[in-house]
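Here the complex is missing one protein chain, while the rest keep their positions.
Now for chain A:
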Amino acid sequence: MTHLVLEGLTRAYGGRPVVQGVSLSVERGSLLALLGPSGCGKTTTLRMVAGLEAPDAGRILVEGRDVTPLAPHRRRMGVVFQSYALFPHMTAAANVAFGLEMHGVPRGERVRRAAEALTLVGLADHAQKRPRQLSGGQQQRVALARALAIEPDVLLLDEPLSALDAKLREELRSEMRAIQQRVGATSVFVTHDQAEALAMADMVAVMDQGRIAQLGTPEDVFERPRTPFVATFVGRSARFAGQAEGGAVRAGGMAIHAAGLPATGAVEVFVRPHRIRVLADGDTAENALDGTIAAIDYTGEVAQLQVDTPVGRVPVDVATADGAWRARQPGQPIRLGWRATDTIWFAA
C-alpha cells in the first residue's frame, strides 16, 4: 500500500534548478534509497519531504493527505541528519525524550518510551551520557532512536552513515536495516554510496541533475540500468562506443553480440566485471576478446584486473580463493568472454 507520494517536486536556488519534477511513491514499511552524486538534489528532496524547505512546485502526500503546506513540526517525520544534530546539552535519554515531550506525552510514559527506543538501538547503558561522551556510531544510534521515538509517519535519513569509518558503516548498515524492518517505518534514505543503497533499500531512485534517472529494485538498477548515467554511477563496468550493424556492435574492429539491438545506429555498450569470465584455452563464449593485462589490484575476495583490449580497457574480477591469480602478471595475454545477454547497450 502506498504510504508516501512525491508529485512533481521542484526547487531552484537563485534561478539554478536543483530538483526538477521528482515524482515517486514509497510503499508502507519499505525503504527507498535516493542515490546520486553530490549536487544531484537528493538531500534537497529529503529536506522538502521533512518540511525544512518549501518546494517551488509539486506536492507531498502522506496516506493521501497533502502535507506540503505544513511546517516541519506538524509533519511527524523522523529525521536523522548527516551530522546527527544531537542536542549537546542533553543526555542521550533527554535527546530521545525531546520529541515525545513536544508531542505532549506525559513524563512517565516519556521516560519509558525513550528507554525503549535506546534499548532498540542497543544503547540502554548509555542513556545518561551526553553526545560528546559517545562515539560516532553511538551518536548515530541515538539520532536514530530519537527519530524513531516519536513513532513518525515517515523516517528520513540523510547520509546517516557517511561520517563513520568503513567497518562500522557496514555493521550499522545491516543493523539499521533490521531496526527499520522491525518497527516497519516507511523510510527514505539519502546516500551517495551505491553499495549502501543496494544493500539496504527495497527500492532505489537514482538521481541525476535534479531528476530521477531510474526507479527500481536494487537488482533493476544494477543489472538493468535504463540510462548510461545509471550504468556508470551504479557499479563498475567496461564501457565503449560502437555501431549497431547486422545484430552486433562493431567496435575496435570486433563484433560484440548483444540482445535486442537495433538494425543500425550508434550505441554505447557497458559490461559488468562480474559478468566477464577469463577464458581458458579451448573455452568459447558468445563474446570473446583478446587482451593484455595492464594492472592487477588485489582487494581480498577478488583480484581486480584491468585488461587492454581492442575495444578499450576492460575490468575483470578474478576470485582469489584458488590462488591462481598469483600466476598472472601485467603484460601477459588474456582472453575474456561473456554472454550476449550480459551486454548492456544504449542507443547513443
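We adopt the following convention: a contact is a pair of C-beta atoms (placed from the backbone, for glycine too) under 8 Å apart; a residue touches a chain by one contact, two chains touch by 3 or more; residues count from 1.
To be clear about the criterion, contacts and distances are computed from a predicted model.
Student: Quick one: the chain not pictured, UniProt calls it what, "NADH-quinone oxidoreductase subunit G", "Transcriptional regulator", "Phosphoribosylformylglycinamidine synthase subunit PurQ" or "ABC transporter permease"?
Tutor: "ABC transporter permease"
Student: Can you work out which residue in A:150, A:258 or A:305 touches the chain that's missing from view?
Tutor: Considering all chains, including the one not shown, the answer is A:150.
Student: Which of A:42, A:75, A:110 or A:177 touches the chain that is not shown?
Tutor: That would be A:75, which touches the missing chain.
Student: Residue by residue, what part of chain A touches the chain that was omitted?
Tutor: Chain A touches the chain not shown through residues 50-52, 71-73, 75-79, 81, 83, 85-89, 98-99, 102-103, 146-147, 150.
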